[in-house]
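All protein chains but one are shown at their positions in the complex.
For chain A:
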């Protein structure tokens, strides 16, 4: 049992080293496409074309805070992170919690008196704000819900889409 544990620890540390060393980072596979909303119930999972975004934007730091090989650009972040080394994790879910308001997350936040980033966005908020924010700013790219992820049958029921075009509530008041 203990050797099994050691094996896992060793495997993990090798993995960590290979990701955290800058040389390895440059060789680290940058995904061409990522499946997002994997556990979506109301909206289907969908493929995010990472390669296309790299081609058109080029600057990793436009989307990622802690990028590989680029210095921190945001002046507010630079106050502390100007000389910070690239982090091992650059994916959104590496830092942004999928359950930002769960009792556990809130309790951990309250217990950690030293924490500076108290207003860190959850995963869903971070991704939507990043995507929709940029798409609005650039004036292209999808901004509607179903432009990225089509609704499931459950989602259609949730949004009562069968009622579309029915008389709005305010019409009765007039």
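Definition applied: a residue touches a chain if its C-beta (ideal position, glycine included) is under 8 Å from a C-beta of that chain, and two chains touch if they have at least 3 such contacts; residues count from 1.
One rule holds for everything that comes next: contacts and distances are computed from a predicted model.
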item	value
Choices "Outer membrane protein transport protein", "Pyruvate dehydrogenase E1 component subunit alpha", "4Fe-4S dicluster domain-containing protein" or "Fe(3+)-dicitrate ABC transporter ATP-binding protein" - which one is the UniProt name of the chain not shown	"4Fe-4S dicluster domain-containing protein"
Among A:39, A:76 or A:153, residue touching the chain not depicted	A:76
Contact set of chain A toward the excluded chain (per top definition)	76, 100-103, 106, 109-110, 118-119, 121-122, 124-126, 128-129, 132, 143, 145, 158-172
